[in-house]
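One structure coming up, written as structure tokens, with questions to follow.
Only one protein chain is missing from this complex, and each of the others stays in its spot.
For chain A:
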């Protein structure tokens, strides 16, 4: 099976600090790939390289098996890669529909085509089985954290995206809301998207992911199937970069 998104040997430095060392990573359509690692392991940097926010120093990005150049967020968007950032990037003073179409409004001549945007937003939300918002015309400021996360994810899905990258979507949520968001993450993958889930929370990772990729100090320690590893092994990979046969040998990618 060809991964939908693959990065090969990516290097990235900020000045003298090398943040990513020859990182290999793959995400498959219809699967949730969890990207785990300690603080500073390079998770967000890797995602930002894929999203076109940081230029890469070396290595290549492959989309559907073909090498591609991602020079900016717009390039990533055109390929179908959408990133849902930790701090959400929603406008509190706009409603759900307005936020979902922000920057890509549908127009009818000069004026906005509110009705078709509202219809499409409603369709997207219901296709994700989101039923927890009273009205899609309610302001985002009146939504709970979980509902906001849902809107942010739905916004990413709206654009026929193929890869959705979620940066710590459950970090700020309560137990019930976390469950809701994880359910949504699973549904995204079930509809055929490649989902990358960045998370610190092992319970979340084991609840929804098909594969786990563990970063350790800027190196990819291991990318394994979730079914093949235990909780403890993943924690070991995160904290020391290796676990038994898995992981880095002498600090070098195997």
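The rule is simple: a contact is a pair of C-beta atoms (placed from the backbone, for glycine too) under 8 Å apart; a residue touches a chain by one contact, two chains touch by 3 or more; residues count from 1.
As a working rule, contacts and distances are computed from a predicted model.
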Hidden chain of the complex, named as in its UniProt record, picked from "Imidazole glycerol phosphate synthase subunit HisF", "VWFA domain-containing protein", "NADH-quinone oxidoreductase subunit K" or "Xylose transport system permease protein XylH": "Xylose transport system permease protein XylH"
Option from A:13, A:69 or A:135 whose C-beta touches the chain left out: A:135
Residue of A:2, A:102 or A:232 touching the missing chain in the full complex: A:102
Residue among A:35, A:79, A:182 or A:221 touching the omitted chain: A:182
Footprint left on chain A by the chain that the document does not show: 73-74, 77, 85, 87-94, 98, 102-105, 107, 110-112, 114-115, 118-119, 122, 126, 131-132, 134-135, 137, 139, 141-142, 144, 176, 179-180, 182-183, 186, 207
